[in-house]
Structure formats: C-alpha cells, structure tokens
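As you look at this complex, bear in mind that one protein chain is not there, while each of the others sits in place.
Note that the chains are named A, B and C in the order they appear, and that numbering of residues resets to 1 at the start of each chain.
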Amino acid sequence: MPMFKPLARPLPFFALWMLITLMLGLSLQARAAEDETLAQAGALLVQKFDQRADAVALLVERDHPRTQEILRLLQDGELYYRKDDDRLFVIKSAETGAEALDLLDGSAVTIEKKRDFKKVTLNNQMRNQISQALAEIGLKAEDPKRRAAAVRELLGALNEDTVSVLRNRIGNEPVAEVRELMVLALAIQDLEKGDEATRLQAIEQLDGSLEPPVRNALTALLGSDAADQVKRQAQLALNGIDEKIRYYGMLETLYFGLSLGSVLVLAGIGLAITFGVMGVINMAHGELIMLGAYTTYVIQQLMPNHIGASILVAIPAAFMVSALVGIAIERGVIRFLYGRPLETLLATFGISLVLQQAVRSIFSPLNRSVATPDWMSGLVEINPVFSLTLSRLYIILFCLLVFVALVVVLKRTPLGLQVRAVSQNRAMARAMGVRSKWVDALTFGLGSGVAGVAGVALSQLTNVGPNLGQSYIIDSFMVVVFGGVGNLWGTLVAGLSLGVANKVLEPWAGAVLAKILVLVFIILFIQKRPRGLFPQRGRAAEG
Amino acid sequence: MRTKASKSKLLLGSVSTLALSVSMNVAMAAEDTIKVGILHSLSGTMAISETTLKDTMLMLIEEQNKKGGLLGKQLEPVVVDPASNWPLFAEKARELIEKDKVDAVFGCWTSVSRKSVLPVFEELDSLLFYPVQYEGEESSKNVFYTGAAPNQQAVPAVDYLMNDLGVERWVLAGTDYVYPRTTNKILEAYLKSKGVAAEDIMINYTPFGHSDWQSIVSDIKKFGSEGKKTAVVSTINGDANVPFYKELGAQGVSAGDIPVVAFSVGEEELSGIDTAPLVGHLAAWNYFMSVDADVNDGFIDSWHSYIKNEDRVTNDPMEAHYIGFNMWVEAVKKAGSTDPAAVQDAIVGVSVPNLTGGYSTMMPNHHITKPVLIGEIQDDGQFEVVWETSGTVAGDAWSDYLEGSKDIISDWRAPLSCGNYNTKTGKCSGQNF
Amino acid sequence: MFLMEALKKDRGGQVLLGVLLVLVIAVPLLNLLVPEGHALHVPTYTVTLMGKYLTLALLAVAVDLVWGYLGILTLGHAAFFALGGYAMGMYLMRQIGDRGVYGNPLLPDFMVFLNWDELPWFWLGFDQFWFAALMVLLVPGLLAFVFGALAFRSRVSGVYLSIITQALTYALMLAFYRNEMGFGGNNGLTDFKDILGFDLQADATRIGLFIASALALALGYLLCRVLMVSRLGRVCVAVRDAESRARFLGYRVENVKLGVFTVSAMLAGVAGALYVPQVGIINPNEFSPLNSIEVVVWVAVGGRATLYGAVVGALVINYAKSYFTAELPEIWLFALGGLFVLVTLLLPRGITGLLRRKEASA
Partner (left out) sequence: MTVASVFEQILDREHVYPFMQRAQSHHIDVSHQVLLYLEGISVSFDGFKAINDLNLYINDGELRCIIGPNGAGKTTMMDIITGKTRPDTGSAWFGQTINLLDMDEPAIAQAGIGRKFQKPTVFEFLTVAENLELAMEDDRTLWTILRSKLDAEQRDHLDQVLGMIGLADQRLQRAGSLSHGQKQWLEIGMLLMQRPRLLLVDEPVAGMTHQEMDRTAELLISLAGQHSVVVVEHDMDFVRNLAAGDRTVTVLHQGSVLAEGTMDEVQNNDKVVEVYLGE
C-alpha cells in the first residue's frame, strides 16, 4: 500500500536464486569470475561516491548473482566497511558487541568499537541508480506486488533490453493488474518510437490511464512531428485524462480541507466546553494542547522501542495530564473569577505565559522530535493522481471519535446532565443538590483533557515546541465563536467548513491571503450573527 | 542596570535624572578590560536559535582570555537580551555602545534585527559582526557579514542540483520575508540565465510558522510528476520546516523523487525533527558538524566541554562567529588598538582558519570568503557532505542577477570607501555619515 | 477654566502633569547644557528611552479610556498604534529620498529590490508631513469607526468583542507580513534619516521628540479627563455597569461606544506615530495580539478607570521588562504571567488602587 515502505528481506529470494543456479550446474570458472567481479566491486564500494556508483554499475552489468542482495543491503544501509582493512561487512545494528558478517565469506566478527566500521553511504544519484537496477531485476520477482512496483518504476523509462524482457514476459504474466501495467509501459514505448498505426493502437491502450508517464508521453507526442490524425487522437485521450485529473483534484482539495478542519475542530472543541458550557475564556487553552504534545514526546522517550504503541498510550496520558492541570487552574484561579469573564481572560493569559516558560525551562526552548509510527505513515493510493495520506486519515477519524465521545458524555452521563444543568441555571442546579463546584472543576478538566488529546494529534503534524499553543489559540477561538458558543455541533460544522474554505481559497489566494480572508469573513459574520452559526436561543440567552 | 534602576524613579518624579547621571560616570570608570558586546535574543521566539550563539561567544572569549587576552588586557563579555523584539534590538545596541562602551558587538540573527540596529552602529561608529546567512543587498562600514551571501549558498546549491543531479524543473518555496524573496529573485534570474524556461520554475511563499502544507506539497508532487527531474529549493524558515518535511514524508515524496535543498535547516534545527522522512534531502552551508578536519574536532570537543553536554550539535552560524571573532582579534592585534576606525582599516585582508580546514579572508566589501558544502541529511541528524566547491567563494554584497544592484559595488578601502558605489552613475548613495 | 475643573479632585492627574512639566524643562537642559561626564548629565540614550516609555503610556491611557470607563476589553489596540506608526514610518521613508542604498529618488529600497517600478497609490502624499500627520489620526480613526460601527450596532459585546478585536489585529499582522502589501513585509520600515529636515540622530531632534511625546501624553491625558468628567463620562460608566438600563433611559449606547472607541483609536495612532521615530523601526510585529494584551495588563496593574493609573502601569511594567530581560530572561515570563494572575485576583484596582486606599485610611 505505501509506495516507499522498505521491501521485505531479500534472503529467501537469494536462497532460491542460489538453488536455481546450482541446478543449472554453474561451472567453476564462472564462479571464479564472479568472485573477481565481487572483489572489484568491493574495492570500489569503499571509495568516494562516484566510484561506488561504478561498483553498482559493474555488478548490474556483469549480472552478478549477488547483485540484488548487495543493492538491497546498500539501500537499507546495512553494508559497512572496516576502516583499517576496507573489508566489507553486513551489519544489522552498529553497536559494540553486535556481530558483523563478512560480505565475501560470511564469517562473523563481533564489533569491539563501532568507530572501526563505517557505513557505505549513498547519495541521491546512487539511490535512483539502485532503485532502477532493482526494478529491472524486480521484473522477475515472485511477489506480484513487487513486479507491479518494478514495472511502474520503469514506466516511461524503458530501454531496449527491458523492453524485450517485458515483451516476452507479458505473455505469461499471470496477474491482470501487472499485465495492464506492462501493456501501458510498452504502449508508452510505442508512442515514443513507432509508426502511425502502432501509435494509434498505443493511444487506444493508454486512453484513460492516470499514470503520470502516460500523460507526459501524450503531451510529448503532441509536440512531436507525428501525423495530425495521431495528434488528434492523442489530444482526445489527453482531454479525457485531464478531465479525470481535475475531478480528482477537487476531491483532493476537499480531503485536505476536511483534514485541516478536523485539526481545527480538535483544537477548538475543548474550548467549546470550557468557553461554551462554562462561559470561561481560557487563554491557556493553547498551552494545554501543548502539554498534550509534550506528553506524547515524554511517552515516546519512555518506550523508544514501541513507537507504534506509544501514541495509543499517549492519548489517555495526555488527557490525564492536561485535565489535571486544567482542574488545578480552575480550582486555583478561575473559580474566584466566575461572572467576570474579562478578568478570567487576563488571568488565564498569564497562566499561558507561565506554562510556556515552564516547558522552555524543563525541555529547553528547542523543538522536540516526535516520531510518526509506521502504521500512521504512508498513503492509501486510490489511483496514481489521488491518494489519501494515512496520518491525516487517522486524524480525521480520531477527531470524529473524540467528538462522538464528548457528545455521549454530555448527553448520556450523569456528569453531562449536571454540567448542562449548571450551565443553564447555576442557582437552580445548586438548589437541586448538584455540587456545582465539582461540576465546574470536572467540566473544566474535561475540556482541558480534550485539549491534551488534541495535542497528541498535533504532535504528529507539526512542531512540538513552546510556541505550539499560541499558533492554535486564535484559530480555536474563531472556530468556537463561529460555530456558536455552547454548541458542540456548531464547533464541528464550523471547524470543518472553515478548513474546507481555507483550502478552497488557497490555490488562487495563496496561503496567507486565504487565512486573512477567512478571518475577515468571521469578523463580518459575527456582526451579522453575534451568536454564531448555531446560537443558544431562548430566555437564557436573552439580554 | 543602574540607569534602569533610576528609570523607575522617573515615575516618582524628576529626581530620577540626578541619581541616573550619577550612576553614569561611575560606569565610565572600568577601563582595564576590553568589552565585547553580545546581542542575541535569550527570550522570545528567536531564543531557540540565538541562545546557542551567545554561549559560543562566551566560550570563544573565555578561550581567548586563557590565551592571555588581547593587547595584554582581559576580554569582558557584556550580554544583553533583546528578547526577539526588533525595536529592542536597537535600544540594546545603543545601550551596549553608549553606556557599556563595548569595542565590538557580535550579534543579531534575523535580517530585521540587523536592519533595526544598523543605523545605531553607523551613528555611533561601532562594529557589528553578523553571523547568519542573509539576502545580501547591504554593505555597511560598521558591519562585518561572516554568514553566507546568496552567492555563497544558494547559487552553488543550484549549480550542484543542475549539474550533478540533472534537475530541470525548480520549485522555489520560501517563507514570505525578505531573505527568501531576494534569494528566490536571484535564483530565478540565475536559472533563466541558464536557459530554464519560466514554466519550469514554480515560486511559492507561505507565512511564518505555516503548518498545513497539504495543498502545497501535492502541488509540488504534481509539478514534479510531469517528466522532468524536479527539485525544491527551500528558504522555508524555522518552525515551518517540521510540518513541511512531515507532509513530504506523508505524501510519499522521497529525496530520490524530488530532493529538497534547504538553506535554513542546520544541525540545530534537525535536532528537533524526526529525521526518518528527511534522509537524502539536502542542505547547503559553509560548514557541517560532520566535516572531517582536526580544527573542527577540536572545536566540537571544546564546545562539548564548555556546554557540558555531549549531545549538543555545532552549526554554521557558530562557525561564522568563530571566524568573525578570530578576525576581530587579529585585526585588533594588527592595529594595536580596539578603536573601531583602526580595526575597520586593519581587518580587511585578514585571514584566519575556518572550521573546514581552510582559511577565510575578510574582503573589502566586509563579506568573507568561505567554501560551499552540500550535505545530505542522514538518519542520525547529521549531514553527509556530497559536494563542495573546489576553493573558497568570496561573498558578494550586491547580486549581479538583480536589476537594482548589478551596477553597485562595495569597497571600504580608500579611496572609494563606499558600501554601494553605482558604477553607472558614479555615485555613492545611502551614506549618512 | 474647564481644564481646571477637569483636574480638580484628580490628584493623580495633577502629579502626573507636574512630573511631565518638570521632565520637559529639566531633561533638555541636563542633556544639552550639562557637559558629558558631569554628574548631572543625562545621556541621549536615556532621553530616547524615556520618550519611548511616554508614548507607550499614551497608548495605555487610550486603552484605559475604552476598557476602564466603557468596559470594552479591546485586544486590538496594538493595531491602531501600529497603523499610526506605519503612517509616520511612510513619511520618514519618503524623507530618505535618493539617500537610499539604491539611490532611487522615489522608491524606498525594499521596493527597488522587489522590482516595484512605481510608487503604490497609498504611498502618495506621504512626502508631506501634514498629510502623514493627518493619516496618523484618520487611518486608525477610520478603521475604529468602521469596525465599531459594525460591532456596536449589532451589539457584539463582552468576550465576543474582545475576540474579534484580537482577530482584527491578527489579520492585519498577517496582511502586513505579506510583501505584496507594499509595506516592507517582515522587515517593515527602517533606516530613517530625518524628520521635518532635522537629522533623526542629532541630540536636539531626540530631545524634540521626547518633548513632543511628553506633550502628547499630557494633552491626551487632559482630553480623556475632560471627556470623562463631562456627562458623557457618566454615561460611559452607566453603559459599562448597566448597558440595557442606559438603553431604556433613551441613550444610543452604540453611538457612545463608537465615539469614545474612535477617539481612543486616534490617541493610540498618535502614540504609535511618536514611537516610531524614537525606536527607528516599525514592522508587523507591532500588530501582534500579544502586544495588545500586554497593554491591557499595564492598565490592569496601574488601576482601571483612573487614566493616570494606566500611565503608572505602563511605566512600571516596561521598566520591569527591560530590567528582567537583561538580568534574568528566564524569569521574565514567569514574572509577567504571575503578575497577570495576582493582579486580577488580588488587586482588582491596581497599584494606584492601593495608594488611594492608603489615602482614604490616612
């Protein structure tokens, strides 16, 4: 699924390869020649980059049996050489005490000082060179996925021998998907060099394919000296493709908008509770988000070997941390300021400054790096021009999850009932025996906790640093005010629509102007509807 | 600080002026040391980058004092905190020069902070050593630019991409402020002069701290999928980088497909990023921590022992301060005095070792010569040098690729002694001293 | 006569004006006549610093006018301050003339290297001081008027108002960061040479600016004072404490708010205009919502609804700021943040509130 995931270990294939070669009964001289090739390559590999490139070229050209294995080792950065004698070793983990396998005779050595061994590093040229080479080899691979990847890699980049390889493999290619790709590859080839008839036929085959090389080949053809009728066909095919691309482009924008929106919702929804339900302006909200992000960081530090799980652990942890801090704030400061919203605003702003400086002093002003777990990285590829980024997808889902959870808490649990009671009529609720003090504290804790959870999500997208909070506080206020205070649904709708609006504007207005336009829009909107999209109506809201 | 104390009294009445000025001439007294001003933000948004430079300077001064100081006197650092607030930079600069009577100031990071202090240094005719790569288009009698000018970073990087990686399409992505704007204008002109077609150049600007890169990255992806080899030249600033690289990774753009060469991402910035998705992307600097040179190893060791933390990295602006400080020291020795005017004359032509094993020289335009290195990001947060200029490159204050400035030259030696002399009109403009 | 009336029963105000008067006379003498090095000499550095603080104090007074008396917690006054500053900055830019580094007689340097071939229309006229001065009042005033007209008519109030004022200044900040806007982007406007033909770096000019700031503060203070002792002042308090009551008495609350808000914005503009030539730079950072909130805190610390309290607050905090950021930068945010909390919790009437209580008891 994800295009750039490291492919599986090569060893089984290698073994199989050896088997085949043995059955073919390879002669001894041949093997001697191989060893000699390997020696040459090895000598080159420990030199500078361009010699290393030559080494790769050599292996590929001589079609050495271990080429594939060695290339993969290079790709995965597991090939090292010993500084003193330039011998090549395979090292899985370069730590003192770990073992290093000699590339040539496979004998094992244990590493005394890791400084003795130096990795055979690559640069981008070599990376491309190797992936090309592997692709050509990959054509013969067992795993159809791999074959598909290989062909895709070769789309529009065929040379004589790869063409011939394709031509005689395409007949007995079992998997349809791969076969189609092969057809495409060859068709592109025909498009470039072929007579009118083959070109026309090629266009037939290419029609409607979204693979970028196809489009490029067609555009190239239009510029070439092909016959008019061919060009006409090509133009038609091209139009068809562009039509599709435009359509998927719109889908993509929508997706981007939703994912940006869901981030806004996550950032804002905690505020919707503290601000909306309790009428408390919490300027420290952004910093509560920040605390959540830092919690994620700490958790990852605690369990460095389980990055994947760490996120899941971080969610409840972040909730607790932020919630506790929130409750502390409520008990320590805010409860003295109920009914004085503007003072609350100032006090909480002070708190936000303190929290910022606190993390600066504890974690240093530098940003902290939070790793993205594998299960969150990668793409869901719908087609070559439209793919969904996994991390964003998870965040959208996560956002909805949090939202539903909150709605349930507020609508179905006794706490929620009491919260709504207190928020509607404090005195009456107290009279009916609701301990409004604790309800306040818990509500504020809930809102803060949600902020913390949002922090976990944000840690996957942006900097984890002392300024994280500030960059989101204004946006989240906008979302809440726009959506209508005290209304979760409002927040959801507002967040998502603002996100989409932002993304729709961005292409023609540019990122900055888009943001400005959205802000101005909100300012004007508040003039028209001072209570937001979904205002609380009724006598409570009057006056 | 004493004057400040008096400021509070100002609330209580005019009494202040008395107390204040008494304190003033107490300050006059101490003259047995040479004072060096350090003007880096220790709080606010820029503290992230600048605090390190403050420590670097303190280390350098300490070492110099161990070597017996300068002209038989000890060096005394004077640290102030302009708090990432641009007007405050000017105020603190004035404080350093007028009140603390420092002989030279090392500081500033952002262009705007430099622009803000520039008039102060020219008015009071003092010296500023500015250690960060910048957009050029400036040459002041009183400022020494030890960071890279565009022709010492951007242009060579583009050459590398064009010649070694065969890049044909270019995305110039930057944060919307003067450094990226100018750099991109220069690059655009340069690329066109190399025959790159307009439709093969895509320019994009984003606000500071931009965090949602989805659309832009997908545009870059599309732009790069149209057959020609594409690269991104990134002048994206500080905080915006992390989400940018994360998004690149998320959308499966690998360094192999579309390499990104950055001018503002160094070891310090990488230490705050999960480098896994960045491996293979590039950065152009005049120094990398990974550079293999004895002088560099020595510097790193003394840095680690000074800061008492083996994990702290070194980066390019630190090297710039290292060079600048040593140049100043040499110039003072040569002039036999710390008098700014004398040092200004003496320092041109001074050359000192840089950390990449070569020498850097102060040019008459107050910029210096440096080698240019291209490094590939490795998964350990370090850079692997993949290319470097054969010799050193001299910093060019006025780009030859910009309409306004291609006729302007800078030479602070007599008889010209002008920072922006227009060879066409033969006029020396913009000097108000 | 009505000035006298405005000041009687206002000991704070009398002291303030007295101090300003003394400063205006003493500081120039001590700076110009007393030789450097002499015990009584005031260095120009200190003069400029005082001047800067006075402009900030004026900004604080402007905020106190709307927050203290009208109960509008504005988190956007930095916007008006900055706009005034930009108006002045544009004038100073035009004064550079062909002394810019590119020697272009018309275009400021940043426009030259961004390849603007002609001056944008909104820069026209700023070569005239009177025009710039007019804009210093009109631009912030107009913005405040339009914004207020919308907001107060539709009865946006309390927290909502605070938040959209914040949005306003935030949007302006983003806008001014854009280089396309033609205000110099992040670098803003700087490298000023002279004002009204006087060299900005000459001591005499700095003294002049200092005196101007002192006078502006004094006049601004008197203006607010006169407004607030009039019946209008009482109406403001009435609106602050019981808005709907005032409405049912037949007062057009929105007009009252609009009028005072606009005046306050203009004062902020003047403060900005005097601030810029003394600090020598104006850039979009001045718009940042953070600054606005800080101003509010100056007022809160000094004491709301007293006007002179605002001045005291501004001076105290700015002094504390420059002290802390120099001595112990790490502590600064802790101190400032703590101050916010303590003042709102324990000192709702601010420092001057304490003093007044002393007086009362004594």
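In the analysis below, a contact is a pair of C-beta atoms (placed from the backbone, for glycine too) under 8 Å apart; a residue touches a chain by one contact, two chains touch by 3 or more.
Treat the numbers as computed from the prediction; the structure is a model and nothing was measured.
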From C:Lys8, C:His38 or C:Arg234, residue that would touch the chain that is not displayed: C:Arg234
Identified contact with the non-displayed chain, of C:Lys8, C:Arg252 or C:Arg357: C:Arg252
Residues belonging to subunit C that touch the chain removed from view: 227, 230-232, 234-235, 237-238, 241-242, 244-253, 255-256, 259
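The definition used in the following text is that only the chains that are shown with their structure count from here on.
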Which of B-C and A-B has more C-beta contact pairs: B-C
Centre-most chain, if every chain is reduced to its averaged C-alpha atoms: B
Rounded Å distance between subunit B and subunit C, as computed from the means of their C-alpha atoms: 33
Subunit A: positions in contact with at least two other chains: 360, 512, 515
Where subunit B touches two or more other chains at once, by residue number: 47, 176, 205, 207
Of all residues in subunit B, those that touch subunit C in their complex: 1, 3-4, 7-8, 10-11, 13-14, 17-18, 20-22, 24-25, 28, 42-43, 47, 80-83, 85-88, 90-91, 94-95, 98-99, 110-112, 115-116, 118-120, 123, 137-138, 176-178, 181-182, 185, 205, 207-208, 402-405, 408, 419-420, 422, 425, 427, 429-432
Sites on subunit B touched by subunit A in the complex: 45, 47-48, 51, 164-165, 176, 205-207, 209-212, 214-216, 218, 222, 225-227, 239, 242-243, 246-247, 249-252, 254-256, 259, 268, 271-277, 280, 282, 376, 378-379, 384, 386
Subunit B partner contacts - residues on subunit C that touch it in the complex: 18-19, 22-23, 26-27, 30, 34, 37-46, 48-50, 52-53, 98-104, 109-110, 112-115, 174, 177-179, 185-188, 190-193, 201, 279-281, 283, 285, 312, 315-316, 319, 321-323, 325-327, 329-330, 332-333
